[in-house]
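Heads up, one of the protein chains got dropped from this complex, but the rest are sitting where they should.
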Amino acid sequence: MIDFINSTLRFATPLIFASMGGLLCERAGIATICIEGIILVSAFTSAAFDYYSSSPWLSLGAALLVGGVFMLLHAFLTVRVKSDPIISAITVNLLASGMTPLLMKLLFSNSTNTPSLPQENRFLPVFIPFLSSFPIIRHFSNHLSLVYLAILLPFVIQITLTNTRWGLRLIAAGDGPEALVTSGVSLNHTRFVALFLGGCLMAFSGSYLAIGHSSQFIRDMSAGRGFIALAAIIIGKWQPIPTLVACVFFGFTDALQIELQSSEMLNLILPAQFIQSLPYVISLVVLVFAMGRAKPPLAIGQTSR
Amino acid sequence: MTLPFLQFDRVSKNFNGNSANTLVSFEVQQGSFHGIVGENGAGKSTIMKILYGVHSPDSGTILLNGISTQFNNPNQAIRAGIGMVHQHFKLVPTLSVWENIILGHEPTSLFIPKTNLLATIQQLQNDFGFSLDLEEKVETLPVGQQQQVEILKLLFRKARILILDEPTAVLTPQESEVLLNRLLQLKKQQKTIILITHKLREILEFTDTVTIMRQGKVVATESTASLDEHKLATLMMGRDRQVPVTSQRSFEPQTAVLEVSSLSTKSRKGLQLRNLSLNVAAGEIVGIAGIEGQGQEELVQVLTQLKSFSGHIKMLGEDLLNFTAYQNRQRGFGVIPPDRQKNGLILPFTNEYNLILGHHWEKPFQGLGCLSFPHIRQFAQDQLKHFDVRPCHPDLSTATLSGGNQQKIIIAREASDRVRFLLACHPSRGVDIGAMEFFHEHFRKLRAEGAGILLISSDLDELRTLSDRILVIRNGAFIAEKAASNWTLPDLGLCMTGTES
Partner (left out) sequence: MNTVNRIFIPMVLIGLITAGIIWACGENPAILAEAFSNTFFSPFGLGYTIYYATPLIFTGLSVALCFHAGLFNIGAEGQLLWGSIAIVAVSHHFSQLPVFLAIPLGIILAALAGALWGLIPGYLKAYRGSHEVVVTILLNFIATTWVGYLILYPLKNPNTQSAETEIISSTYFIPKFSNAFSWFGTELFRTTPANLSFFIALFCALLAHLILYRSALGYEWRAMGTNFTAARFAGIRTRTQTLCLFVISGAFAGLVGVNEVMGSEHKVIEGFSPGYGFSGIAVALVAENNPLGIIASAFLFGGLQTFARELEFLSDNISKDISIVLQAILLIFIACRPWLAKRLLKQRGESHD
């Protein structure tokens, strides 16, 4: 049971980072279905950088930069060139999914995965002595530092959105761009910054996957997490804490799937593929039936008619 | 007080060759309540937007405290102490009242010092007599209070001149009263108020001075005390021209083409139609007069089946809902929509395609689902010639036509000989006199042939020349009905603007 909860947390972590990054972008009024692509490039960047530098933290930094820069491309296409955000995001996704194997082949002569990294060059579990003194929490005190960060992140975002002027302007950029402009704030600037930072947050997710959760980058290793994160945002109604809950739930289905795959019996009754599809099916059902009409940030609603 | 505080000196502005303002000159004194009044399209909003830096003038100058001023954008105007409340509020609906007020003027500290700000804003509220709940989300507030947020926002930015563009258009009478009294209070605290409106009562009761505009020009700037309702209405509408109001009805109308009884609509936001009843008989033109946004648009949406309603509507002898919107078109229902570019035409399409829109499944335009180009071309050529559309090319994109010719395409399509009930909304808006007379002649011909026409227009001359009866709509309800010949222009104006019913 304890193992299962820990496993849930581990699977939820990349989703939380990705969805928090996406949430920032969407709240700023730019539809962002390119989370998937950002996870890919940042995962690749950290794996490749780690291979050469042997420093997970430096690699994380490089990944953040690359994630941010890729989102700047999305920002440039949507904000400056005013192209359709859906097409722009698909472009970013295509670029990411093509570029990673291309570079991999170039750098490592192998277009399916990067070399496996030694244990000491990866993120290591951080044991928190303070937590370990409590009776039950003690069992959850041995995770990667990124896992703790992920659980804190939604609260930080919540506070940023509601209690800082930057957050205020970000919300205004999404829900009332005209109001922001008439208040004398640059809408484009606000959105550019939001998308860059959003890209950085998504990059945490990629780094975690490549050099935390596993020890290498594997082709298409994001495996749809970017879209699950997007679904989590929608189900969380663009609010950080509910989105966190949705992410944890999706982490739970992931953990469940791993659990079930190992038991032959269950696999016969309920094949792994169906559990794999569970997050998507649930997202779809929630999206369509439980929520009625989703109410995205106003500016996003407008771009999609 | 010898030097005028704000002075417009021969300001002109053209939009694509249409002049919106011509040599506008008037003055506003500091600490006064100044009204600007005029019909729709008289150029009231344009001149204020020039002041506010939204538009730049083609010629002329604006003097603030005797100094020539031109703002390139609203921010500069705000910094100079000028604030404007637009007709459509510029608020962030999901943020709270105080957040909206400080947006763009937040202190630079890491976290927003909420308690301090709330105290500051509360002080502002006390000073000017507002009592909003600052923590409430703007989207949950009634429209009247949202407007107060806009005003508070300006006061927070220390605006000295407040411009309000048709502020009462969206308010209930009670809310309007509250707002106008509040503006009076602001005036007492040395703020200068400029109120754009077309409601005469507001001008007469609240303003000190008033500028009357018509067709982009200033007709007069007077002290309000020297004016009365009738004089103001005459100045605003122009002289009471004797329009040839002749009852051209060739026979007594008998069969009704449209019967509406106790029609109401529900909506959470905005206007509701309240218990409308209306008959249009074959061979009759019924006019609906009203200030814009009093329910005309909703009525059109109901009749075109884009909006649900309660009550009964019979069109051409059958219940409206027995048929789809498309089928009703086939049965002889034509609509000239209020906004030809938005609702009436698919601008990038060719003229011939626009001429069959809504009739594209009819023979001979299609057979077995395939469009029959020779027939469409033939039909288009006939129609274009008949309605004198220039240039007369069926395969030219409608976007390239002038406004008047675009409208002719719609009229050719919707008001063809087969039409038995025509809903005509602002049919001659923005077209020249020649085209307008042509349309009017065409409508009269349709009437003589036994079609019923429901005419919605803001052009009172048009209503009076064409209609047999005129109903006045205000705030979603019909408030008066008379035979067209029994309405005088000032009567109609007063009734529409709500000074008299």
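Labels for the chains are A and B, by order of writing; each one numbers its residues from 1.
Note that in this section contacts are C-beta pairs under 8 Å (C-beta built on N, C-alpha and C of every residue); 3 or more make two chains touch, one makes a residue touch a chain.
Here the structure is a predicted model, which is why all the values come from computation and not from measurement.
Participant: Among the options A:117, A:230 or A:255, which residue touches the chain absent from this view?
Facilitator: Missing-chain contact among the listed residues: A:230.
Participant: Which candidate, B:124, B:357 or B:396, sits in contact with the chain we can't see?
Facilitator: B:357
Participant: Among the options A:94, A:124, A:156 or A:241, which residue touches the chain absent from this view?
Facilitator: With A:94, A:124, A:156 or A:241 as choices, the missing chain is touched by A:94.
Participant: Which listed residue (B:328, B:351 or B:497) would be found touching the missing chain in the intact complex?
Facilitator: B:328
Participant: Pick from B:234, B:304, B:402 or B:485: which residue touches the chain that isn't shown?
Facilitator: Touches the omitted chain: B:304.
Participant: Tell me, which residues in subunit A touch the chain that this view leaves out?
Facilitator: So the residues of subunit A touching the missing chain come out as 31, 33, 73, 77, 80-83, 86-88, 90-95, 97-102, 104-106, 109, 111, 224, 227, 230-231, 234, 271, 273-274, 276-277, 280-281, 283-284, 287-288, 293-294, 296, 304-305.
Participant: With the missing chain put back, which residues of subunit B would touch it? List them for me.
Facilitator: Residues 304-306, 324-329, 335, 337, 342-349, 353, 357-358, 360-361, 365-366, 369-371 of subunit B touch the chain absent from view.
Convention: only the chains that are shown with their structure count from here on.
Participant: Measuring from the mean C-alpha position of subunit A to the mean C-alpha position of subunit B, what distance in angstrom results?
Facilitator: 47
Participant: Note which residues of subunit A are touching subunit B in the complex, please.
Facilitator: On the subunit A side, the touching residues are 163-165, 168-169, 171-172, 175-176, 178-180, 182-185, 298.
Participant: What does subunit B use to touch subunit A in their complex?
Facilitator: 74-75, 78, 90-95, 99-100, 102-108, 110-112, 114
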